[in-house]
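Part of the complex only, each chain left as placed.
As written, the chain order gives the labels A and B, with residue 1 at the start of each chain.
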């Protein structure tokens, strides 16, 4: 199998995972209908890439290849039809979703570098690719985007994008750089889910401290 | 009257209807001031076209012709000043809004095809043109976008865009294709409003079923 086919398969897996998870989140969190579940699933899968491409000032890649649209629609439709049984499969879906996060973070960072963006900018755009779709979905169903408030989601994406960019800057082999970044991102994400890790919160003056 | 003048008039009618309805929705749903009503009305009218043009990677058309800005601002201002009387005119406003939906869905799909997008992509962008502005408005006033949760709004837009695209692919006359798509969209929307039709909802295990 060639590197390109491998990338395409991973990319479509990520798209499917995000659409499925996005659709399920929509079913769980809000009173939405068929249109809502399909739309929110597809936005979860494609929104991050669209945001990235808007900032790169190019036409969104997801609109140029029908396979992304088809896979995203399929994932969202499966979430609509089978949500009642899929809700019991939280762990395999989280692991699949972590693959999506890793693939999108790395692919987004590489695309930004190919368009001449600087290293830090490419890391940011890789992270935006990975977390952007879920953020738009959360806003549409009136949730504070979970990426801003709990769990480790942006951090593994940023670390994965940063490792990939650093490896490319050090002129490592492109495929090796991508695999390195994606694996580390996936690992941090899965460990974070398992141990329920969180990013630090802003220091506050607790009411209890004032009385003491 | 030439086809172009006819299209322009329809387009401006749609812009006015969306700005008016968007402004009224803002007045009803949230505690907003003059700036809020004008902004939300104009976003309702112009947001869908701006989203479409961002994805086509061109400058938003609404910024290139002052008439769109003027008509959108006028519609929103009328909503601000006369909301107390316009709230009693729900039915004519719904019918006017349905014209906006139809015109925008068809015009958006045609523009996407003219920029070389594929048929399915053009149907999606036509739908985005029609429902995008209202969706941004709903998010700004903290409502789950009604397009995701109730009534038939995206479905008539998608059907209208799809019919237009199909007719153009079959090399029908452009004006005929547009009139066909827009009429069917308008009809489905108005029938949907009249009979309070909804898209199907995700299947759920009802609490009642578990106890039985």
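Just so it is clear, a contact is a pair of C-beta atoms (placed from the backbone, for glycine too) under 8 Å apart; a residue touches a chain by one contact, two chains touch by 3 or more.
What you see is a predicted model, and the numbers here were worked out from it, not measured in a lab.
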Q | Homomeric complex, total chain copies (2 given) | A | 3
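What we mean here is this: only the chains that are shown with their structure count from here on.
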Q) How about chain B: which of its residues touch chain A in the complex? A) 54-57, 117-118, 120-121, 124-125, 135, 139, 142-145, 147-150, 153-155, 198-205
Q) For chain A, which residues count as touching chain B in their complex? A) 26-27, 30-37, 39-40, 50, 54, 57-60, 63-64, 66, 69, 80-81, 83-84, 139-142
